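I have placed the structure first, in the form of structure tokens, so that the comments after it can refer back to it.
One protein chain is absent from this view; the other protein chains keep their places.
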Amino acid sequence: MSTQMKSPVLDASLPEEEPLGARRGERLTALAQQHGALVALLLTVLIASVSFEAFPTSDNLGNMAVGSTFLAIVALGMTFVIVTGGIDLSVGSTFALGGVLAAWGSQYGTLVALLLPLAVCGLIGLVNGLLIAKSRLAPFIVTLAAMLLARGILLAVTDEGSTTYLVEERSFLATLGEESLLGVSLLVWITAVLFVLGALALRRSRFGQYVYAVGGNEDAASLMGAPVARTKIAVYTLSGLCAGLAGALNAAYLMSGVTILGVGMELDAIAAVVIGGTLLTGGFGFISGTLAGVLLLQVIKNIINQIGSLDSSYQQVVSGAFLAVVVVAQTWLGRKRRML
Amino acid sequence: MTQLALRGVPLDRARVLRLLQDYGVYAGVLALLLANVLLTPHFVSAENFRTQAVQVAPVIIVALGMALAIGSEGVDLSVGSVMALSTSLISLYLGYGPVAAILVAVLGGMLVGLANGSLIAFIGVQPIVATLALMVACRGLANVFLPQLKDVRDPTMASLGSGSVLGIPYLVLIAVALALLVAFTVKRTTFGRQLLAIGDSRPAAQLAGLPVRRVLVVVYVVSGALAAIAGVLATARLTASDPTSLGTLMELSAITAVVVGGTPLSGGRVRIGGTVAGAVLIQLLTATLIKHDLPPSWTQIAQAVVIVAAVYAARERGRR
């Protein structure tokens, strides 16, 4: 290295040295990751609309929209958890618990019907968060235990699953499930509002930045002053709240707290989030992608129903395969990027 | 030599904790047995023990594979779905005779394990994620193959499910034999040693020239095969194939058995005896609660608490 100096301030635009191709490739992979689910969704909808007469009807579309709201809200909370590099396997059980508590609570008024599931499910999420952030236990095992715990509480509340509480006919909760605004179900409106809020929280708030930082590099985040433990506790609590709310809305929709719901829902939620482009290793993800992922799963389910001859279980096969393909692609792309 | 070393170390808190982690599960089983003998009416009967043993056998078999996966610093969440897949394959291929059907079922489980292992060893996907994807897909496949519950009417299968030798059910004998086989594999084979080394320190194993990828693939293939066998046995016992519900939450029970048995989630250690005892402990706990008319909800809550407590206790050892 020569010892003589050039100008004291160098105008070395360092990244410009990279080959242009590498940079374009980088952009393309980022785009594919961010909007891949959306493109897949649009293509699937297009093909389905051409293939099945019954698909593009307003009835069918409306039903699909309402049908996907519950998974969407659960997946919304899950997105935050996964972006921090964690996982929440308890949401299926908390979803069911939320529904039962809402139905049971509706006899004491709307406030109880809404607040009780939120309080209990939020508390379960909080305990998850505390065990993961403070005691540093592995998220998957803590939330597996919580899944069992929530199911256990549900059984205890419903006389071991033998009692199904009905939502009070004239309660506000029932209205939520039935009424619509401008031809669109209230449930869809609520979900839309939640997603806008969620997107703002993740992309435009300081909390969101911490969520990304914790998932991207926990040590660096803590050195940069991010409140790592608090952020983790917050996302698990949020996930519990989302699952509880989704359960309550589901009870409003079904007019009862069905006890056997939510089994395997955590997997659908994780699949939707990952298909939506969120990295399971954390640090990268989009609320919009999650929505696209949920809708894509819903459309696939609908198509399988349309075909009629196919068993509905194909949906699981397809979403499992989708999950595997997306994860392999992510791992592969991630490795390629590191080599650049 | 060993005694010498033992005498030199003071019996401090860390040591007590370690003893508790290593042998706590056996003490727990003994304590529960004792409490039941004293407090539970009709507990001490051959029939009761037989029922308990038959119920716990599939869990033990699945937990053996799980112990290997966790020992390699991984986990296998697909085991429950593999059981379901295996039960539908049995129903599907029973026409070709029970032996062929069982072989196909086990082969199916091994294929799923191969997929898991390849994703993990060659592509580098995290074990949780890879096995989660297979878990979803397998449950779906199982349902696709066999859309609804179907009775399994086959004399061979029936005798496999309810037959016994000297009063000991086949199911239990098979579980014990498999446990011994896996314990032997871990202790006495090259594969077992390599597995432990890989789970303990992946970089060191790599630098020592061990076939890391091959070992990992074999671990998940074995886990898949064991889960499939458990599926076969469960089918035989129920004399029905129910791909929708068979094996649900089995991954959780298996992980619980392994963790309660003293195998750390951080890998490098596999305790087969502890795993078996862990499965028995959970079974006894459930049975005790049920026999005292405590509802299933309590069992689930108790199991959740036991898992967290076991992981919490094992956490201390993680910080060597």
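For reference, chains read A and B in written order, and residue numbers begin at 1 within each chain.
Just so we're on the same page, a contact is a pair of C-beta atoms (placed from the backbone, for glycine too) under 8 Å apart; a residue touches a chain by one contact, two chains touch by 3 or more.
Simple rule for what comes next: contacts and distances are computed from a predicted model.
Of the candidates "Glutamyl-tRNA(Gln) amidotransferase subunit A", "Ribose transport system ATP-binding protein", "Dehydrogenase" or "AAT family amino acid transporter", the chain left out of this view carries the UniProt protein name "Ribose transport system ATP-binding protein". The chain that is not displayed touches the following shown chains in the complete assembly: A, B. Touching the chain that is not shown, out of A:G62, A:G109, A:G161 or A:G216: A:G216 (per the contact rule at the top). From the options B:Q55, B:Q206 or B:T244, the residue with contact to the unseen chain in the full assembly is B:Q206.
Of the listed positions B:Q21, B:N36, B:S72 or B:Q194, the one in contact with the omitted chain in the full complex is B:Q194. For the chain left out of this panel, the touching residue among A:F55, A:F284 or A:Y314 is A:F284. Residue positions on chain B in contact with the hidden chain: 1-2, 4-5, 188-191, 193-194, 196-197, 200-201, 203-211, 268-269, 320, in rising order.
Interface with the hidden chain, as seen from chain A, comprises residues 1-3, 5-15, 17-18, 23, 26, 30, 200, 204-206, 209-210, 212-213, 215-217, 219-226, 279, 283-284, 337, 340.
By definition in this document, only the chains that are shown with their structure count from here on.
Against chain A, in their complex, chain B makes its touches with residues 75, 119, 123-126, 128-130, 132-144, 147, 248-249, 252, 255, 259, 265, 295-301, 303-305, 307-308, 311-312, 315. Interface residues of chain A, counted against chain B in their complex, comprise 87, 131, 135-138, 140-142, 144-149, 151-156, 160, 263-264, 267, 270-271, 274, 280-281, 311, 313-321, 323-324, 327-328, 331-332, 335.
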